[in-house]
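This report concerns only the one structure given below.
Of the protein chains in this complex, one is absent; all others appear in place.
This part shows subunit A:
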Amino acid sequence: MSRGPVRPYVITGGRSLAGRDALEFESLLRTVPGVAVDPMVVNREQLAVLEMCRELLSVAEVAAHLGLPISVLKVLVDDLWELGAIQVLPPARPAERAPLALIEEVLVGLRQLR
């Protein structure tokens, strides 16, 4: 798929802030299986997001693959979430603390890699 540069203002409908704060760079996205969205209510970038997220990817990965700034992608995803078209898996770690069990899970995973 090739496309020219898009102005963030245009593709986010003039808004520059996400409606909620929950989306992080490492939040994971997946299109709701079998969802039918009305092509009149989403733009072509959002359709591209839905197409790309047929399996699990992070916000940062989708932004990189679609050539969009992360802040722009967040706004697009926010709308898709409101439409019930995309599933968001929040980061494994709550924002304020680093539970020991999670760090240990990371360590075990890393040690098993080689």
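In the analysis below, a residue touches a chain if its C-beta (ideal position, glycine included) is under 8 Å from a C-beta of that chain, and two chains touch if they have at least 3 such contacts; residues count from 1.
Heads up, the rule we're going with is that contacts and distances are computed from a predicted model.
Enquirer: According to its UniProt record, what is the protein name of the omitted chain, chosen from "ATP-binding protein", "Ion-translocating oxidoreductase complex subunit C", "Carbohydrate ABC transporter permease" or "Ferredoxin"?
Expert: "ATP-binding protein"
Enquirer: Out of A:Pro39, A:Pro69 or A:Gly84, which is the one that touches the chain we can't see?
Expert: The one listed residue touching the chain not shown is A:Pro69.
Enquirer: Determine and list the subunit A residues touching the chain excluded from the picture.
Expert: The list for subunit A reads 1-3, 5-6, 8, 24-28, 30, 52, 55-58, 60-71, 89-95, 98-100, 102-114.
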